[in-house]
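The complex appears here minus one protein chain, its other protein chains still in place.
What follows is chain A.
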Amino acid sequence: MTTTTATTTTSTAVDMSVDLAGRRLPSPMMTASGCAANGRELGRFFDVAELGAFVTKSVMADPRSGRGTPRMAETPSGMLNSIGLQGPGITSFVENDLAWLKKSGARTLVSIAGNTSGEFADVAATLRASDAFDAVVGVEVNISCPNVANRGLVFACDPLASAKVIALVREQLPRDVPIFAKLTPDVTDIVSVAQSCVKAGADGLTMINTLLGMVIDTDLLRPQVAGVTGGLSGPAVRPVAVRAVWQTRAAMLEGRLPFVPIIGVGGVRTGRDALELVAAGASAVQVGTATFNDPSAPVRVGRELAGLLQDKGFERLTDVVGIAHERVAR
C-alpha cells in the first residue's frame, strides 16, 4: 500500500507534530469515532496515513445490529443520531478492519465500548492479542455513548463507574499503549469525571461525545428517530466542546488535575474551528459530523489549521495548546 508523506506537514513551515501520551504523531488531526467507519470508505478520498491517527467506530464484544430507522434527523448546524453502536464485534474488527488499517499504514486509535466494565476489558484483551495490534497508537474508551443500555445514564456520568472501566481496561493493555477516556458534556462537573478517569489510569482525555437530544417530527407529531432520543453533534455543539476542553485544561493549570493530553472533538468544520479547541487546551483534534458534509474534511481541516498557525507566525502547534488561558482579559 502507498504511504505518501503528509502534505499537512510538508506544505508549511509549522511543526504540526504532537506527543500524545508518549506517542509522537505527525499531525494533530484525527477522524471522530463513528463518523469515519473503519477506514476503507474514507480511503477513497484521502490517504488514511495522512492523519495523525485514524479513530475507528466504537467496537463492542459481539456483532450488533444497532437500532431501527430512521436513525437521524438534521438539526440547525448539526444532527441527531441514534445508531446504537452498530458494529461487527471485536473479533471481526481486528481480523478485517484493523488489519486493513495496518496495511494502509494508518496510526490507529481504536475506540472500544461495552455494556459492562467487564465487557470493555474483554474487548481490550482481544484487541491486544490481535496480529495487527502494532498499528494501534492508543485506545479510546467510549464511556459516553448515549445510545446504549442505560441511555442518558452513561458510565461517564458517574465518576466511580468511569474509574472502574478505565482501571479494568488499563490492566489489559501494555503500559506504552495510551488510553483515552471519552467524556460526555452531559454532566454537572466534567472535571470531576476527568479526575477520576486520570486517577484510574487514563493517559489522556477525549472530549466531547454527543449531547443527548431529541427531535419531534411536527407533521407526524412523534419522535423523529426510532430510538426516540439521540446524540446531538455538529457545529451547533462546538461551544460546548470548547467550554469542556477549557474547564479541564484550567483544572490542570490550577493543579487540580495532572497534565494529560486532551483530544478536542465537537463541531469542527474548518481550521479555525480546530484552532479554537487547540487554544482552549486540546493537543489534537477530531473531525466528526463535518466529514458527512465533506469526506476529506479531516485532512482539509489540518491543512487549514497549519495555514492559520503560519499566518499568525507560530512555529509549532504545541506552542498554541491552551494559549487562550494566558490571554484572558483581567
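We adopt the following convention: contacts are C-beta pairs under 8 Å (C-beta built on N, C-alpha and C of every residue); 3 or more make two chains touch, one makes a residue touch a chain; residues count from 1.
Here, contacts and distances are computed from a predicted model.
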Chain excluded from display, named as in UniProt, from "Aspartyl beta-hydroxylase", "ABC transporter permease subunit", "Dihydroorotate dehydrogenase electron transfer subunit" or "2-iminoacetate synthase ThiH": "Dihydroorotate dehydrogenase electron transfer subunit"
Residue among A:D19, A:E74, A:D131 or A:D189 that touches the chain left out of view: A:E74
Omitted-chain contact residue, chosen from A:R44, A:R175 or A:R330: A:R44
Options A:G22, A:G66, A:G105 or A:G201, residue touching the unrepresented chain: A:G66
Those residues of chain A which, in the complete complex, touch the missing chain: 34-37, 41-47, 57, 62-72, 74, 76-79, 81, 83-87, 89, 115, 148-149, 220, 226, 234-235, 269-270, 289-296, 300
